[in-house]
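Complex shown without one protein chain; remaining protein chains in place.
Chain IDs A, B, C and D follow the sequence of writing; residue 1 opens each chain.
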Amino acid sequence: MSELLFWFMTAMTIGSALIVVLHSNLFYSALALVVTLFGVAAFYVFLWADFLAGVQVFIYIGGILILILFGIMLTNKISSVNISHSKFHQGIAAVIVMGIFSILGWMILKTPWLHIVQQEPSQTVGRIGRLLMTEYLLPFEVASVLLLSALIGAAMLSRKAN
Amino acid sequence: MDQLQNYLFIAAALFSLGLFAVITRRNAVAVLMGVELILNSANVNFLAFSRFGGMNFNGHVFALFVIIMAAVEAAVALAIIINLYNNYQSINVDEASQLKR
Amino acid sequence: MVSNILSWLIWLPVAGMVAILLIPRNKVEVIKIVAAVSTGLQLWLAIMLWLNFDSATGSFQFMENVAWIPSFNISYALGVDGLSLPMVILTPLLSFLCIFVSWKIDRGVKGYFALFLLLDTGMIGVFLALDFFLFFVFWEVMLLPMYFLIGMWGGPQREYAAIKFFLYTLVGSVLMLIAILSLYFTCGYTFSIPELIESAPSALDGSLWWGMSAIKVIWVLLFVGFAIKIPVFPFHTWLPLVHVEAPTAVSVILAGVLLKMGIYGILRINYPMLPDAVFWFAGALAVLGLINIIWGAMCALAQKDLKKLVAYSSINHMGFAMLGMAAVIAASGLHGENYIAAQAGITGAVFQMFNHGTISAMLFILVGVIYDRAHHRDIDGFGGLAKQMPVYAGVTMVAFMAGLGLPGLSGFISEFMCFMGAFPVFRVIVIISTLGIVLNAAYFLSAYKRIFFGELNEKYSGLSEIDGRELFTLIPLAVITLILGVYPGPFLNMIKETMSVLIDQVVLIGNFAVIP
Amino acid sequence: MNIFIEYSLFIFFLPLAAFLINIFFGKRLPRQGDWVSIGAVLFTLALSMAMFAGMIFSYDPDFQVESSFTWINLGDFNIQLGFLVDNITITMLLVVALISSMSHIFSIKYMAGDPLYSRYYAYLSLFTFSMNGIVLSNNLMLLYMSWELVGLSSYLLIGFWFAKKSAADAGMKAFLTNRVGDIGFFIGIMLLFTAVGSVVYSDIFTSVADGNLAGTLLTMAGIGLFIGAMGKSSQFPLHIWLPDAMEGPTPVSALMHAATMVAAGVFMMVRLFPIMTPDALVFVAYIGGFTALFASTIAITQNDIKKVLAYSTVSQLGFMIMSVGTGAYVAAFFHLVTHAAFKANLFYGSGSVIHAMHHALHKKNDHETDPQDMRNMGGFKSRMPTTYRAMLVSTLAIAGVPFFSGFLSKDAILSGSLSFANHHPEHFLLPIFGFSAALLTAFYMFRLMYMTFHNEPRMPELIEEIHESPKEMTFPLVLLATLSFFIFYTLPYFNPFSDQGWFTYVIEAKTSLVHGAPSAHAIAEGIHHSHLPAMIISVLVAGLGFFLAWQMYLKRKLSAERYANKFSTLHRLSLNKFYVDELYARFIYTPVLKLADKIAFLDWDLYDKYVVDGFGKFTEWFADLIGKVDYDGLDQGIVDGTGRTANRLGDILRNLQTGRLQNYILFALFGVILIVIVQTMV
Partner (left out) sequence: MNNLQSLSYYWPELLLVTIILTAVIYDLLTKPSESQRVGLLVFAGLILTLFANWFTSAERNITLFLDSLALDPFAQFFKTIIIFSTLFVILISRKSNELRNYRTGEYYTLIAIMVFGMFLMVSAIDLIMVYLSIEVVSISSFILAGYLKKDQRSNESSLKYVIYGAFSSGLMLFGLSILFGLTGTTKFFEIQNALAGLDTSSHFALIIASIFILAGFGYKISAVPFHFWTPDVYEGAPTPVTAYLSVAPKAAGFALAIRFFHVLFTDAGLLLDSGNGISTIPWPQVLAGISVATMTLGNLVAIQQSSVKRMLAYSSIAHAGYMLMAMPILSGNGVFAIMIYLVMYLFMNLGAFFVVIIVKNKTGGETFEDFRGLGWEMPIVGIVMALFMLSLTGIPPTAGFIGKFYLFAAVIKAGPAFYWLVFAGAVNSVISLYYYMHVVKVMFFEGESKKKLLFPSVLESTLIITLAVPTLLLGIYWTPIAEWITNSLRFYYQSI
């Protein structure tokens, strides 16, 4: 059952990602991105990362995607047709990207990845929280500086010229 | 193919699609969406390695930071895009090419 | 006797330069006088040095050694021996005279003389440095003022000439830098030239780089660096251009001193440090000398521009010196320990270095004199000037005759010694290169004929005779040429011990088995 | 110090001092300083005569004084300079001093009024100095140096009237031709020095005698040195400069191109005879013999009085050289001495004639007529009796008429060649050369005399204005004419048919030091045997030559024109000096100059232009590549490469930077793939 679900989610995620990448209507692309991000969140669940799945949904779909949609609204006529480059350009890009993909695929197949079998943890939030307060305290604080800089920057840029 | 590799393949596919979007999209926002795909693919990797590498929560933390970063990047990028739009009335990436040569 | 005389020699011009920079730019005369005084003092010091020089020894004298950058074992080491002393005398002399040659400069006087003094420092520094790093620094320091002097005060194509000069020489110096560092790392982490001379031959022995002896690799790197300066045949094309474009004084310095640095470098660095390669390369050196002689002469023969002719004559003359240098291998057992030839050749080369310094300086000053009056240098554009400017014609005759190696003038002796030295080893090459004797005469005489003989070109019937200032710059050089041509003994005595040491360094330490 | 050496020092340095004084201060001195030079040269003449007297009184064939000092000392490499005074030196010194003094005196009037009068005397002094250097030297080095200085002074004197293009050209030609010879000389010196380690004659002789240097190498050295002599002594094929050198003032021609400078080559051969191998000598002999004949065939058709004398000089020098080649080097030296007197005299005579012509033409305001062309002369005999007589004596001498000095020396030479041919029948050509030349000599000399002095004047309007020259000019004529009589050379004997006398006594032939060379005695023996036949034949041929000239130019029995027409090709060849100059121009000068142009073009316009100049030129070059295939690919490819490749690469890279962001990313990704591939593959 979970196997089937996994493949279904895979198909959905990749499929919607294709739409994100290829659809000529930017708005539809954005909507497809929602689906993709949901799919990814589902994978997080499969991967025993329920907290992150939640974060994914909240921040990505609730935050970033809305931001992107705003961006689309503010800057574009929705039906702008040629949001992609020429077919020729796309062809070259496809070749290059396929190259990257095959390299990655080769790598995935060839590498003896770590396999340490483990029980599903009872809870993840606590572990993450503890890590954030101990080992990753500094990154956690740095992230705040990062946010501050983004805040200042975004405000500076979007402020009406004085 | 074991489970880990499945996830890795999914991540690789998302990564490639993200790259494809970054390369081929003319619209800056669409390019940004490609970047989001790339970041997500990395996150899938992190969590997959976490899950199969002995439930290593470091990967979770990393993914968390990546999500924060994604938000920051999106905010700043959109601010820049909108600013550019105010000046150019267009956000097509290839039209912004005063700076060549 | 001044203590630290060598440092004084080097830094006096810099002091002059600083003084000039502090003088307001409209006080032109003061600037010139300061320049003249500082080079004059330098000349006086050089003469003092010469008088106190002990010619009975072939080792370095008046050594100074101060640690500079201890972490890299770089020191401020100076010294003088018979190889450098001639150039140490020649450099201040020419600098001093060139201040007067440039007396008429009217544009950017301050910059001109400041740069000129800097150039002076760079040049004399190269000859005095006993630390390879210091040597390199001076070597490059000299490039900069040269570049500006050509580029700012040169002829119509000066920008092109300046950058070409700079590019050419920089190619040489980066190769040299690589060689310097290679020596440093392979021969005991030192830049000290005397130490490297001690250690390099054995340290490099047997090490192979890409299937080639390291000795050869380093030799080639250094040689190309120096060859560009000499300039040796395929690297010579900057010379005519630069000479044509450069102001007179710069041409004088260029021909008189800068070209010598190549030969000086090879004798100071390549020969004693890489004696094995000397045997490997001597043949090529001789062939290159031959090419220089013939090629330079042929090109000179075809020139319409007097200055270019003189420039090509420099190429030609340097060929003789190269031939002489190649003769050093005659002293090896392979060639029957013919010390006679080796001494003749290598001493001849050094002597030729000095003589060409004085002779080509004269030639360039003379070209400048006529150019100042007629504003062109087209050989065929004159005619009959001997009638109009007899004194000028006479001095030019002396210079040309010195240039074509007339006995009684110094150029003859050095050319003759180079030939004599090279002959036992490179018989065929020398025989072919004697053609240069005729070709030399041909281009000098035909130029002389076209400029001075024949009916007076009416256009120049108003040309004024050479004036006192110009004569003042020429006569010392002519007198030196004449004295050394008649009695070279003192000069040769001054250098001969060093040359013997050098020959021994090459043939006794050098292993003339075939190196890979 | 030996008195001879002291005298030599004076002889050597006095003219130098005179030169220096005159070149720097001459203009400001009274009489423009001519007295300085004349005084110096007369003083050397006096000293030479004193030395000569010393020689005669001691009468010692082995007399020799030598003195050297080390000029260059590098430890192993040493060059010694010094003087060698022996009988040859003393005799030669006297000749030089005498002829030189005559020239100095002759020039007082001849050059009077020249704007560069003082400089002329300075040059004369310089010449005397250099010539004395050649004579006095005891080593190859000083010899070579003086040799070159002689070249310089000849350059200066020939080109003295430099405003005349032909004079300037001639000066340069002389210098350059001499330099060509000097190459050989120099190579010879190098060969000898390399083998011996010294340049001093005596060391070289010892070394050769010891067999340190032998065989081909020695032959090569000998030939090398001889090539130097060929240049100075104007032997075929380096003879071309001498006729042109007549552009110089006539006293100069007399001094240098008759008696001294050109004799230097012979003098050197005489000095170095002991090291000449038989092989080298054969070469020498043939060059000399051929030159003797060759030059005389040219002389017979020349119309310029000085040209005739010039070719005659070449021919006479050929005699001397041939004589050295056949081993009779004393005869050569003897001829050198006698020839110096009579040929100088002939030149002074011609100078006198030209001087007269010049003045006459000047009076008539005729600037078109060539004062040197014999076709404009004739009938001067009565107008210039002294000149005529003096020249006649010298003509008889040069033609080899008995009782005159030339007979003795020429006879010695011809018997030498005959004897040589006797011993080596394969070299039968040499006497034929000699006798034919002797025949022609007599012919052209009398032709000259007849055309100039006899018959009716060809330009009658001039004849009134022709006057005998002043005392300063006739004095040398008389003196030298006197010296053309046999008696001065045969003393204490009075036999006009034998060269036996003080000369042959003090200048004793020495056996060559080369192993296998015939001994001096053997050679003398051979000469002695051939003496009579040679004398007879030579008198006969001289007579025949005289007869032909007499018939043709005085009696007009035989028409010169008819013969000229009959042998028009030969006549034209002779008249045009066998086109040697033209051949040289065509096959040497022009090609060399063209080659020089080509090389300069290659160097500057191709090689240089495209090394660094490739920048920017490339685009242009590429555009009209199709129409422009004339530069060969090699040059373009290799030499231009550096600059242009850099430029082209830059262009490509710049186009990469399109400003289109996504292309950048594409390239970056491509780079990633590339790095992966490289990294995995390597």
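The rule we apply is simple: a contact is a pair of C-beta atoms (placed from the backbone, for glycine too) under 8 Å apart; a residue touches a chain by one contact, two chains touch by 3 or more.
Quick caveat, the model's predicted, so the values are computed rather than measured.
Q: Using the contact definition given at the top, list the shown chains touched by the missing chain.
A: A, B, C, D
Q: Give the residue, chosen from C:47, C:174 or C:479, that touches the chain omitted from the document.
A: Residue touching the absent chain, from the options given: C:174.
Q: May I ask which residue of A:31, A:61 or A:146 touches the chain that does not appear here?
A: A:146
Q: Go through chain B and note every residue touching the omitted chain.
A: 8, 11, 15, 18-19, 22, 28, 31-32, 35, 38-39, 41-43, 45-46, 48-49, 53-54, 56, 58-59, 61-62, 65-66, 69, 72-73, 76-77, 80-81, 83-84, 87-88, 93, 96-100
Q: Mind listing the chain A residues that contact the chain we can't see here?
A: For chain A, the residues touching the absent chain are 103-104, 106-107, 110-114, 134-139, 142-143, 145-146, 148-150, 152-153, 155-157, 161-162.
Q: Using the document's contact rule, name the residues of chain D that touch the chain not shown here.
A: The missing chain touches chain D at positions 646-647, 649-651, 653-654, 656-657, 659, 661, 663-665, 667-668, 670-672, 674-676, 678-680, 682.
Note that only the chains that are shown with their structure count from here on.
Q: Starting at chain A, figure out the least number of steps needed to reach chain C through touching chains.
A: 2
Q: By CA centroids, point me to the most central chain in this structure.
A: Centroid comparison flags C as closest.
Q: What is the distance in Å between the mean C-alpha positions of chain B and chain C?
A: Their C-alpha centroids are separated by 65 Å.
Q: In angstrom, rounded to a whole number, how far apart do the mean CA points of chain B and chain D lie?
A: 95
Q: Quick check: how many Å separate the C-alpha centres of chain C and chain D?
A: Using C-alpha averages as centres, the distance is 36 Å.
Q: So which bits of chain C are touching at least two other chains?
A: Within chain C, no residue touches at least two other chains.
Q: For chain B, what residues touch not just one other chain but two or more?
A: 19, 23-24, 94
Q: Could you pull out which chain D residues touch chain C in their complex?
A: Residue positions touching the partner: 23, 71-77, 144-146, 148-149, 152, 155, 159, 162-163, 165, 167-169, 171-172, 175-176, 179-180, 182-183, 186-187, 190-191, 193-194, 197, 592-593, 595-597, 599-601, 603-604, 607-608, 611-612.
Q: Which residues, counting only chain A, touch chain B once they are in their complex?
A: Spelled out, the residues of chain A in touch with chain B are 6, 10, 13-14, 17-18, 20-21, 26, 29-30, 33, 36-37, 40, 43-44, 47-49, 51-52, 55-56, 59-60, 63-64, 67-68, 70-72, 74-76, 80, 82-85, 89-90, 93-94, 96-98, 100-101, 104-105, 108-109, 113-116, 118-121, 124, 127-128, 131-132, 135-136, 139, 143, 146-147, 150, 153-154, 157-158.
Q: In their shared complex, at which residues does chain B touch chain D?
A: It comes out as residues 19, 22-24, 31, 93-94, 96-101.
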